[in-house]
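Rest of the complex left out; these chains stay put.
Chain IDs A, B, C and D follow the sequence of writing; residue 1 opens each chain.
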Amino acid sequence: MWTWFHQLGSPKWFYELTGRWLPWLVAAMSLLLLVGIVWALLFVPPDYQQGNTIRIMYIHVPFASISLAFFPLMAIAGTVTLVWKIKLADMIAKTAAPLGAWFTALALASGSIWGSDIWGTWWIWDGRLTSMLLQLFLLIGVISLRSALEDTDAAAKACAVLSIVGCINVFVIKYSVDWWNTLHQPASPITTSGEGPNGPEIWVPLVIMIFAIYLFFAVALILSTRNEILQRERRAQWVQDLVRTA
Amino acid sequence: MSHATQASESTDSVTPPPNTELLLAARNLFCERDDRVLFKNLDFAVRPGQVLQVRGSNGSGKTTLLRIVCGLNDSYEGELSWCGEPVADVADDFYANLLFLGHRVGVSKALTPLENLRWTCTLNSAVDDAELLAALATVGLRGFEESQCFTLSAGQQQRVALARLLLSPARLWVLDEPFTTLDVRGVTQLEAMLHNHAAQGGSVLVTTHHPLNVPDLEVLDLG
Amino acid sequence: MFEIQFASLGEFFSMGNYAFNVWSVYALFALFFVINIYFPLVRRKQILKEQKRRLLLNAEAEESRTGSS
Amino acid sequence: MVERIDSRPRSSTTTTAFVATLKRELILAYKRKHDVVNPFMFFLIVATLFPIGISPEPERLSLIAAGALWIAALLASLLAMDNLYRADYEDGSLEQMLLSPQPLYFMVLAKNIGHWLVSGLPVVLVSPLIAYMLSLPEGSYMTLFLTLLMGTPVLSLLGSIGVALTVGLGSRGLILAVITLPMSVPVLIAGTMAVTETQNGASLAGYLAIMGALLLGTLTLAPLASAAALRISVS
């Protein structure tokens, strides 16, 4: 039974499968992105309070919500690495960390540009922002640990442990930071901004963008993971064949 | 330097006589570091009463092999068994019967030889101070029992670690270059200790670059 | 629902005086896109090239070894 | 004479190994007295940086006192961690610990406890004095003391995971901080909020319950993670 599981986790299998999927994924992503962005930029009515800055939401919200998925993803991959020693899981975890840092950074940047008008400042120590910032630090910690440990195997396992511990921590941090912030401050504009008119002309493009960014996430992850596979499996026969024909 | 595919002299797959029941057996070991195959299809076995010297040029993978045997390195493929069972299944018994001394011998510089020995021994078996002192005296550290180890010379620090050999109930000793920095008398003494352990039914897996003067020595050559 | 919210291209670019905010976010997104989609593709080409060279070198080394011995 | 000294092996138990490891930790601390004195001194010095760097006026100080104390304690605990496994790693003692038939969990726990006793406890004990120097409002002393007492072990236990992960690296100090500090934020929040909110009349018990939960959680889970991390670092 585990042989099946291992086969499922074999880099070759993943490489071939994603090779078949990629064109479709890329096509779907491009289409949705195109539709979403055009819609968001051209057709969405300006918000009665925020005016055209509402268009930032279509970048910000997808990125902010997806960036919360990275630690759970890395923790699951880490568990698989530690328990079943499946290399593919670590390759995914390895590429997920920097990608997650980019997602988080973009969520922070777009949020802070959005907020610069509403709050009149680029940055406030609001609960959600702070916990997002701390998540970015934790992700950079994982990347830093990975780059510091030279041995691939040791790095894989160490990062797996750190991701699992970090995943628990992300929740504790989020909880505690919200708690910390709500006692100090009135509710942040993030939560109040949901009060405006909320018709489908607002949320349909948002849903499209969320799907588009999810696809984007999948494509980016798959592309880097495939590179990682090519590098780590460079001595496998199938990679050598592939290189020769490429 | 690489590609060593020798089987040791001790893997006779004909039915072994009852007294040579295998203590440790490795089958089909394969290890690769940085694209260089250190060994492949490596089989060897250690019987009670055997001293097995692992030999090979620098970088041939002796240290790596020893650490694999001890479970300190898991970047290998193949099977390791202890008394006939896979090591993973009998880990408790295996570690209770294993004594490993690596390049870094496990002697804290800030502690005295006595304190060092007391702790490392307690990890495996109960010992009392009289025994510890006797062991330290045997390895030539009388008078240094209470000096902090960083004041000792390289050879004396090595001797602190070797004192454990006199106290441990472990059946399998795995020693990585235990002779470095020992003076001539120390070398003779350690050779006697190895022989003695084998004579009492224990086994030794040892690496060294120097000819080893131990009766019935067997050699595993990594090339 | 599908009516363009801007009267002119100029108005579109000025985004009701939020040009900087809106466009910089979309620019960041574009940058991000390049970094995470385009760079991996470039990197892939690079990897394949490197490995091809390595394979050739290895093959040569192998040949010279068998040739000389 | 090269005979084995004793031929009847009496195997050790987990308890003896735990006690021996704890004892060893304390002896080591006793030998390197600076290990005990330094976290303590560091705490003092960092705490004095606040009046120097920010403001010497008692009114302004009293506003930042709780935070400053907690930040200083956090940093002191972090810096002290560096010693926890490094020397053992370098001289090979850690390998011996991993090869012991006794469960690593308890030995890690023993080392953590020993380490907190010599590095965390002194900081907690001296904290009221520093609190006075930083003009912490009267009435917050007890809260500060109790939360530090329960919070610093959590910091140690979390830090232990970070050190265990990085013990094989050349330059640990900073990477350790980068890994550990974000994880310590919840403790910092709970600690400082306890102090400020009880000043505003909130009851202490709730905060202590949270601290207690954090402590129990890390006490059971963190040594597991540390043990796993040590195995990874050594191999």
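One rule holds in what follows: a contact is a pair of C-beta atoms (placed from the backbone, for glycine too) under 8 Å apart; a residue touches a chain by one contact, two chains touch by 3 or more.
Since this is a predicted model, take the numbers as computed values, not measurements.
Recorded composition of the complete complex stands at A x1, B x2, C x1, D x2, labels matching the chains displayed.
Basically, only the chains that are shown with their structure count from here on.
If you compare A-D with B-D, the chain pair joined by more contacting C-beta pairs is B-D. Centroids built from CA atoms put subunit C at 53 Å from subunit B.
Our note on geometry: subunit A versus subunit B, Cα centroid distance of 48 Å, whole angstroms. One finds 36 Å separating the Cα centroids of subunit B and subunit D. Of all residues in subunit D, those touching 2 or more other chains are 235, listed in ascending order.
Counting partner chains per residue, subunit C shows two or more touched chains at no residue at all. Per the touch definition, subunit D reaches subunit A in the complex via residues 161, 165-166, 168-169, 171, 175, 178-179, 181-183, 185-186, 189-190, 193, 197, 221, 225, 228-229, 232-233, 235. Residue ranges of subunit D in contact with subunit B, taken from their complex: 1-6, 9-12, 16-17, 20-21, 23-24, 27-28, 31-32, 87-88, 90-93, 95-102, 234-235.
For subunit B in complex with subunit D, the residues that touch the partner chain are 67, 70-74, 92, 95-96, 98, 100, 102-111, 115, 118-120, 122-127, 131, 134-135, 138, 148, 165-167, 169, 189, 192-193, 196-197, 200.
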